[in-house]
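Moving on to subunit A:
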Amino acid sequence: MAEKLIMLVEDNADDEELTLRALKRSKIANEVAVTRDGSEALEFIFGTGQHEGRDLSRMPTVILLDLKLPKLGGLEVLQRLRADPRTRLIPVVVLTSSSEEEDMLRSYRLGANSYVRKPVEFSTFADAVSQLGLYWMLLNEPPPRF
Partner candidate 1 sequence: MAALVYRSVQRKLLRAVLLSTLAALLVAIAAMVAYDLALYHRSWIADLRTQAELLGRSSAPALAFDDARVAQENLNLLRYRQQVRAAAIYSANGRRFASYAIDPAQSFPALPEPDAVRIDGDDLIVFSRIINDREILGTVYLRAEYELYDRLFAYLGIAALLLVVAMAVAFVLSRRLQRAVMQPLLAIANIAREVTEKRNYALRAQKLSEDEIGQLAESFNTMLAEIGRATRDLEASNREAAREVSERRRAEEEVLRLNAELEQRVRERTAQLEYTNGELEAFCYSVSHDLRAPLRAIDGFSQALLEDFPADVPEDARRYLNRIRTSTLRMAQLIEDLLNLSRVSRGELLHQEVDVAEIARQVVQDLRHREPGRNVEVSIWDSMHAHGDSKLLRVALENLIGNSWKFSSKAEHPQIEIGLLRDGSKNTFFVRDNGAGFDMAYANKLFGAFQRLHSVNEFQGTGIGLATVQRIIHRHGGRAWADAKPGKGAVFFFTLESSAAASAGLRVPQSEAA
Partner candidate 2 sequence: MGLVIHRLLLLLACVALPAIALANRTAEAQIKAAFLYKFGGFVEWPAHAFERPDSPFTIGVLGADAVATELERVVPGRTVQGRPIAVRKVKRGESLAGLHLLFVGVAESARIGEMVGGLKGQPLLLVTESENALAQGSMINFVAVEDKVRFDVALPPAERGQLKISARLLAVARKVIPG
């Protein structure tokens, strides 16, 4: 069985590094695929564009999705993911610094599985990431692949 894959869609390099660090410190050693904007994210998922030829049998176990993304926004990506039967069931955790209720509502409406706010304080943030990772990678039963 292929190793479980975490996909991180994040445009901010700092946040990216901090997230990866947090995951490492939580002893979550899974591979993390990072995409920097919405369109790249889709390219990666569906094996198009710069990620042409990716092995599509290896879908991420969980997608950590930021909303504020250049090119295609996070909600758009979510929408696309949920529209395609190949990716409809993949758990998506919206990880964003936005505290707007509107974003939360729309995320859930569009089919996000979880909505987590990125706190400024790092330790809190690291905690959150760690919990997320542990939960989604270990505790949660991912949907069967088809």
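A quick word on the picks: all candidates are chains of the complex that A comes from, given by their letters.
Rule of thumb we're sticking to: a residue touches a chain if its C-beta (ideal position, glycine included) is under 8 Å from a C-beta of that chain, and two chains touch if they have at least 3 such contacts; residues count from 1.
Since we're looking at a predicted model, the values are computed, not measured.
One candidate from 1 or 2 touches subunit A in this complex, that being 1.
Interface of subunit A with candidate 1 (complex): residues 12, 14-15, 17-18, 21, 25, 68, 96-100, 118-123, 125-126.
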